[in-house]
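For this depiction, one protein chain was excluded, whereas all remaining protein chains were kept in their positions.
Chain lettering (A and B) follows the sequence in which the chains are written, and residue indices restart at 1 in each chain.
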């Protein structure tokens, strides 16, 4: 498992063939989906397929996340019951509005992890509502489980009563606020998907824009987008220099028997170290 | 009275002819003004004229609001004393900076409503100061009386020390933040006026921009602007689909003898139902 956040690909959880094919994907994160790509009547089937897929965790080279249903759907308890299993690295929670929602979910998570004797898994909240945009900093700062936030543009525009168009005026404020809030909280930040698979130039420009706004990577809906995204979210000098500092200081701190430490005033723990290490391995 | 927020037209409160003519206006909201369009020496006269106009409330087809003077003016108690009368649907409060100001005003309002035996009226805070922009979400979330917020660009730029120009850089951040904060709070959001009456194309583009940013409607200074604004703030698919859900779920909830309910996690009460119903009536 790498701890990079350049690419997060959504794989419909109700399609056993896709789950199987995902083993060969080179995305940093493979995210099995229980939400929008799964019709109501297949939710239960999808949970079971994902549970099975997690048993062959070793065949996947990416981090493995599951996108649950949204806090408002009432389905998260059922989702977690099936998918919080050995092999899962974390969950993506769609349409997170505020930290009250996270608190409830974390409680369920912790209980399941304890019963099933697995380590605490990561949470990537998805910001795709106006309320989520208002609260991004608070959400991203919620706690150690939060390793990244992801931006969802379609549902956000819908919440604003705005029709989707490419690079619309309606997305600008939110798309720019989210990476600032995420960096302030010290977590990675993954840009929204580029939907038009035929518009390769559009994807490229959208990646460049995302990178220039501070995004660490991009959500992906088709394997063909992975190489483009990896090329354009290749770490730059300032990221490499930061990763070097993190590795150096964390290793020194570890030698002294300490865990978490600070680098230029920012809290650094094992998760940050792993991310920094993965980034440096990448550019070797 | 409709509960739509596509258009809010300001009518000088000191001009009895204008108050009379406003009876034929087709704007969603007619807002009698006590603030900027009324010179100091005519404030008292304007309050009396508005009080009189409210007596023929039934001759107006729009919602009837009154814009009071600003919290900092010290004139609000005198304004409210005269204009909180049967027939008024709400007040627009200009230059709201924070919820402390709203608390004081609401206290006066509630007392007057009780004495005069009228139902609680709505409040539309106007965001037109830097402090108001910072606090928009808190202001919009202040309570059930807040049905919308309105943006005021001229006073905002003045507060920032910026000279007005059309679509200036200085307005961009605030104009984009306000609709996100308003939607997060679940209230309507009305864009600033377009001042140049001769520039019809400019008005049209400004409406389109406002709509694409999430605004529900626009402030208006001349009756000629109403049809253009109504055309360009016509509800789109996502708004219609939301209104349908709200109506359906609220009616089901009502049948069970319950009032307020939630739709996709958002609080829905009678005000939201009326708005949704008005929107659906519009497109019939």
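In this section, a contact is a pair of C-beta atoms (placed from the backbone, for glycine too) under 8 Å apart; a residue touches a chain by one contact, two chains touch by 3 or more.
Since we're looking at a predicted model, the values are computed, not measured.
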{"item": "Hidden-chain contact residue, picked from the options A:99, A:112 or A:180", "value": "A:180"}
{"item": "Of B:52, B:72 or B:236, the residue in touch with the unshown chain", "value": "B:72"}
{"item": "Contact with the hidden chain (one of B:99, B:112 or B:130)", "value": "B:130"}
{"item": "Where the unshown chain meets chain A, residue by residue", "value": "137, 173, 176-177, 179-184, 209, 211-214, 216, 235-239, 242, 262, 264-265"}
{"item": "For chain B, the residues touching the chain missing from this view", "value": "70-72, 97, 129-131, 133-134, 157-163, 165, 168-170, 172-174"}
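Operating definition for what follows: only the chains that are shown with their structure count from here on.
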{"item": "Interchain centroid distance [CA atoms averaged], chain A/chain B, Å", "value": "39"}
